[in-house]
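Here's the structure, in structure tokens; my notes come after.
All protein chains but one are shown in place.
Let's turn to subunit A:
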Amino acid sequence: MPEHIDPFREDRQQSGVKTATAEGKEVPLVLRLQDIRKTCKDTKTFSNDNPMMIVLHSEAHVRNVRQLPIETDPPEHTDYRALVEPIYRKPQQPEYQAEMRKLVAGMVKNAAANGEVEVVREFAVPLQSRGLAQLLGLPQSEAEIWIGWGVHIFRDAQLGSKGSEVDKYIFSKYEEMQGSDGDDFFSILNRIDFRDRKLTMEEKHGYANMAFAGGRDTVINTISSILVYLAEHPEAIEFLREDEMHITTATEEFVRYVSPVTIISRTCPHATEVLGHQVEAGERIGLCWPSANRDETIFDNPDEVVLDRAPNPHVGFGFGAHNCLGQHQARLIVRSLLHEVCDQLDKIEFIEAVPEIEEESSYSRQVGYKSARIKFVS
């Protein structure tokens, strides 16, 4: 399905822009790497201050709160982000890394003992959820609740939207942690000071909604894509074992290649022009990360996975002030997984896989797998 791998190639090479229909409007998608970076830097022309509209299609039917910090612009965004940055940077601490490695080691060991595994729901969803419990400083028993929320908490193909259930959960946790001096996410946000005041419940809700919705399907799709790739390319595991640095470069390369978020949008407060497309005041444009990550003027052999690609200036975690808050956690999960595959397994056997295809008005794109059966062989 080559057309599902890079459906933006022709438009990227010819004009650098492609339109997609969303909410009855034609939204120009920016396709080239440097154009995307420039757009990300210009937050006055291309604003994030438009709640529920950060992805291509409105999320107003599944949430009613502004996600923080992403759906704000500098200078507010700078303060909102700084408030939670230390939580999201915990994955850079050695003790945290050791704990994550232990979690992943146990999951790989169990999967190997069980033989066949359906990696999306039996491996990737639990790994993302258990990793998140560690990040948010909550007991692992909480992760067992979140596992039931599925691949995407707003639009799981099998389970439907869990948006209201997640919101109910969020409110109950803030209530439960009132007055707590704990170092978990909810207790911290209950007591933290923001610009000489406490956060409002709406702000706390916005932070938590982001924490649960962001980094969910993206991490899950990346994990399943990596495991299927390793099953189909047995020589890759040997290559990763050769040099510690290969784990680092392979992690970035998988993020580039999978590009788990297709579009993040920006809203134009004033009429502007984007690569020859007129954008009226209040209308939106899209940043197309997977296209930028295959920009052939930057990346040699963009359709190949090159496990030691360096430099690799991808934008799989976005770019600029609003880049991915959970990127350190995502990197740590992937690096830990690659380490444990190398340490524990001889090979991964491919059994069968059903791709997840994102269908939009002007393109279809594979974003991961609906399901994938593999066997961890130790």
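Everything below uses one rule, namely that a contact is a pair of C-beta atoms (placed from the backbone, for glycine too) under 8 Å apart; a residue touches a chain by one contact, two chains touch by 3 or more; residues count from 1.
The definition used in the following text is that contacts and distances are computed from a predicted model.
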"Putidaredoxin", "Na+/H+ antiporter subunit E", "Branched-chain amino acid ABC transporter ATP-binding protein" or "Peptidase" - which is the UniProt name of the missing chain: "Putidaredoxin"
Residue touching the undisplayed chain, where the options are A:Ser58, A:Thr248, A:Gln344 or A:Ser371: A:Thr248
Among A:Asn64, A:Asn312, A:Gln344 or A:Ser371, residue touching the chain not depicted: A:Asn312
Hidden partner chain, residues of subunit A it touches: 33-34, 37-38, 41, 92, 245, 248-249, 251-252, 298, 309-317, 320, 323, 327-328, 331
